[in-house]
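Below you'll find the structure I mean.
Yeah, one chain of the complex is gone here, protein chain that is, but the others are all in their spots.
== chain A ==
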Amino acid sequence: MPDSNGVSGANIRLENLTKRYPGSAAPAVDNVSMDIKAGELIVFVGPSGCGKSTTLKMINRLIEPTSGKILINDEDVTNIDPVGLRRKVGYAIQSSGLFPHMTVAQNISLVPKMIGWSKGRVDARVAEMLDLVGLDPTEFRGRYPRQLSGGQQQRVGVARALAADPPVLLMDEPFGAVDPITRDHLQDELIRLQHELHKTIVFVTHDFDEAIKLGDRIAVLRERSHIAQFDTPEAILTNPADDFVSGFVGAGAALKRLNLTRVRDVPVVEVPTAGVDDPLQSIFDIMGSGSVTELLLLDRHNRPYKWLRRGDLMRAKGSLARAGTLVSHHVTDDSTLRDALEAVLTDSAGRVAVTGKKGEYLGVVDMETLMNSVQELLQADRLDAIEHRAELADAAGGQVHREQEGAS
């Protein structure tokens, strides 16, 4: 149930989780410990075969751990009935895992029915879940999975996983099998869902960009599920813990960093503006003040309309109708810095107008602001990371200290 912060998730703690398959010398997952806070979206990312899926499947005990403990909401679930455990933990997998002989509604209602909801409540829930994942209930509830596109199947898969309102959701490369455009949509939708629901989500992928986009924190896993780094996307991008992580981050870390920051987080510059209904004389006055060579004309709703240069005004001959260049690109304050950079690069004058929710003018970003902001961001990230590392070192030092005291 959502508490005062709207968090409906549960915290998860993995303690020394190990999986050893009979007949192989090295464990598939070796001694993984991890703390996941309630309401966090954690991404496990790593090369294929690194044991990230195995680790995930140990959380709902589809794979039984050889040793170690799993705690959900501080309750040890390592030895409880796995069937009961799985009904409280949503599970979404790659090929959607929908049962082809059941309709969309039947698929979604499976878990609520198993835990004994009444028919009326189940029916209402099916409609609610379809709405939540953006599918029209009347149109889709009676369809069979093969009558859906890959993206729609995946949405229904997520709806089924969330149907009984589990505090924890496990997702095993859920968007791995859909085309890039659909994947992008599904990722955006998951972010939106998570803003509404605040579940604890553990998400497995091998796609680092996906991890950056979705994760509150990312666990970069190397072979045998060893945690190479477990930190925020910003920290991993700017301060990879070792060569393995930086290899995985790949080239263009600074560019990827741009995806993590919104335009509203950077200062915009003001340019002189005028309204379309302003008298020509006042516009001439602004232009005439010397330093101003360009101004932005706003329409009646205060939205960016045209860029006017001094020369344009000379040729206008008393009418603004044909003067100036229409504003072709603009970004909203919700856009990422990467979108803004793209817009600035394609704009002939190297600047782009920023608009608010209703399209109203807020300011302008140009190359210089972008460069300064990125420099500052990277610098701040670096400082954070260094501080973070110092804290870790302190904590580790303290522990060693205590242990020594205990021993003596």
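We take it that a contact is a pair of C-beta atoms (placed from the backbone, for glycine too) under 8 Å apart; a residue touches a chain by one contact, two chains touch by 3 or more; residues count from 1.
In this section, contacts and distances are computed from a predicted model.
Asker: Quick one: find the hidden chain's UniProt protein name among "Xanthine dehydrogenase", "Branched-chain amino acid transport system substrate-binding protein", "ABC transporter permease" or "4Fe-4S dicluster domain-containing protein".
Answerer: Of the names offered in "Xanthine dehydrogenase", "Branched-chain amino acid transport system substrate-binding protein", "ABC transporter permease" or "4Fe-4S dicluster domain-containing protein", the absent chain's UniProt record gives "ABC transporter permease".
Asker: Which residue among A:Asn60, A:Gln154, A:Asn239 or A:Ser335 touches the omitted chain?
Answerer: A:Asn60
Asker: Which listed residue (A:Thr18, A:Thr66, A:Ser95 or A:Asn259) would be found touching the missing chain in the intact complex?
Answerer: Missing-chain contact among the listed residues: A:Ser95.
Asker: Name, in rising order, the residues on chain A that touch the hidden chain in the full complex.
Answerer: Within chain A, the residues touching the omitted chain are 60, 62, 83-88, 90-91, 93-95, 97-103, 110-111, 114, 144-146, 160-161, 170.
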